[in-house]
Each structure stands twice: as C-alpha cells, then as structure tokens.
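Notes follow the structure.
What you see is the complex with one protein chain gone and the rest in place.
Up next is chain A:
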Amino acid sequence: MYTQALDIPQQGADKGPKAVENPAYQAEFDAKIDAGGYIEAKDWMPEAYRKTLVRQISQHAHSEIVGMLPEGNWITRAPTLKRKAILLAKVQDEGGHGLYLYAAAETLGVSRDELLDALHTGKAKYSSIFNYPTLTWADIGVIGWLVDGAAIMNQIPLCKCSYGPYARAMVRICKEESFHQRQGYDLLLTMMKGTDEQREMVQDAVNRWWWPSIMMFGPHDKDSVHSGQSARWGIKRISNDDLRQKFVDATVKQAEVLGVTMPDPALQWNAERGHYDYGAIDWDEFWNVVNGHGQGNVDRLAARVKAWEDGAWVRDAALEHERKRAAREDQAA
C-alpha cells in the first residue's frame, strides 16, 4: 500500500532473530500484544518493532505528502469553481494526513528533520502509485475512486494497529478518506453523463490506473518479506492478497454502475471461490516504480525538494522572529 517498500529487504538488516534485549520487558510486551492491547509512545518496545514502525509510518506520511503533487497539478485547471473547491479540500486533507503521520512517527524518537531528510535524499520510499502522471481531468476522478478506494481498504485495519499513536492517526484519516473516494466517483459519474469524448476520457483513465491501483497492495503474500513479523506484532492485520481481493470484489460493481470496463480480460466471477478472479500482475513494472524508475519518480522528488528549499527562508525567518520576541520579553522582565 502506501508502505510497499517495506517489502524491500533493508540494507544491512540483521539476518535471523535477534537476542531478546530484556526478557522481562519482552514478556510484558508480548502479553500486551497477545491481549490485543496498545503500546504507547513511552512504553518499552523491542528495537525491531520501533524501527519497523518508524519505516512504515514515515513511508505512509511521505506517500500522503508526495500524493499532493499529482492532484495539485489539476487545481488551477479544475472545470468549475465547485470542483476546484473540492479538489483544494482534498489536497489539503492529504497534507493533513501527512502531518498526523509524521507526528505519530516522531513519538518513536525520530525528528521531523530526519524524516524529511530521508524523503528528500531518496533514502525513504513512498507509494509507487504517485509516480504515475495525471494526464486528464478524468485522472482526478479515478484517483479518488480507485487509489483512495484501495487506500481505505488498507487503512481501516490499521485503525486497530497495536501502536496507539499510529492507530489514532489512522482513525482520523479514515474518517476523511471516504469523502475522497466519493467525490472521485461523483466526478466520474458527471463525466459519464457528458459527451462521448468525456466518456472515452474516463475509460482511458481507468485503463491506465487499474493495474497500478491493485499493485498498491504490494507483493503477493508468498513474496512479502515482512508480513509475518508485522502480523505477529499486530501492525498488519490482513494480508496483501486478502486486501487486494476485497478491493477487486468491491470495485467490479462500481465499474458497472459507472459504465466502464477494467483492462483485464481475466476479470470474472468465480462462483466456487465466491470472489472475482483477476489476471497476472506485472511485478517487473511494480518493482521498477518502487525502486525509482517509474515515469514520475524524478519529477515528484524534484518538486518536493524544490518546495522545501524555496520555503527555507520563511521557516528560518519565523524562528528568528520568535527568538527576537522572546529576547525582548526577557529584557522587559
């Protein structure tokens, strides 16, 4: 999902299980997890649990922040004032989600500067999906419907994740995501009631976004490196393949109502399984994009770094302004 890169083995990661750092604390931690309880910021936790969470939460936060770029691309070109106001609100939400998540990651003892530095230097990953270009206005609708729809599938179980600050951030995010998906579908419904050219535009966007959307759930369970440990820790509650299947099953009907088809001839109902079957996923494309060679990776990161660097003087001036004010106050006292 927004944290697919967790499936890339970490450089220098230790092989095999590590020695338990503190057996008594470890037992208490395990008992809490087994009882479905929450771990809070200042509680003792195994170092590997902390590291996994920092990676996962920060990848998630980076995805929200970079996720503003493909949609921000269309704010000035929204077809009506109403759609512009909606898109602005949605992009502002993505920024907000990034901020909730950075704050949750910081409770694990990593600074905001370190997190941003990891994104800007390319050390940290973000979701593959945001490296695809938004070519037409229909892409904005399809992102809401499919990309945010896939995100919701993945994020609902995270509301019960074992790390309290992450779980609470996810509750807040999930409340807001539903608006994102519904406004996207509504946008597409409106286009489908328009001209043939508009309907073709919607179908073209669906053709381009369908496969990247179902890739968002990450590798198949058998190829997912960290899933087992994350499930044990109560960080990951439902497997990649189960979530992907849930998403496919939910989406087929929505496509019918909209009047579009998915670009997958193998997509059909399997009465025996009680699910839709779907075709083979192009994992070469997926890993290519995750590892930085998608259509948009270079531009996205460059835009993000430029925004950060161009804003540096504002951040510095604000700090200096407060330093001077505090100094004046000290002098007066």
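FYI, contacts are C-beta pairs under 8 Å (C-beta built on N, C-alpha and C of every residue); 3 or more make two chains touch, one makes a residue touch a chain; residues count from 1.
Just so we're on the same page, contacts and distances are computed from a predicted model.
UniProt lists the omitted chain of the complex under the protein name "1,2-phenylacetyl-CoA epoxidase subunit B" (options: "1,2-phenylacetyl-CoA epoxidase subunit B", "Spermidine/putrescine transport system permease protein PotC", "Acetaldehyde dehydrogenase" or "NADH-quinone oxidoreductase subunit NuoE").
The missing chain, though absent from the display, is touched by one residue of A:87, A:169 or A:290; that residue is A:169. Checked against the hidden chain, the listed residues A:72, A:96 or A:279 yield one contact partner: A:96.
Across A:42, A:82, A:222 or A:273, the single residue that touches the chain missing here is A:42. When you scan A:64, A:106 or A:264 for touch with the missing chain, the hit is A:106. On the side of chain A, touch with the chain left out of the figure occurs at residues 40, 42-44, 89, 92-93, 96, 99-100, 103, 106, 111-114, 117, 168-169, 172, 176, 315-316, 318-319, 321-322, 325.
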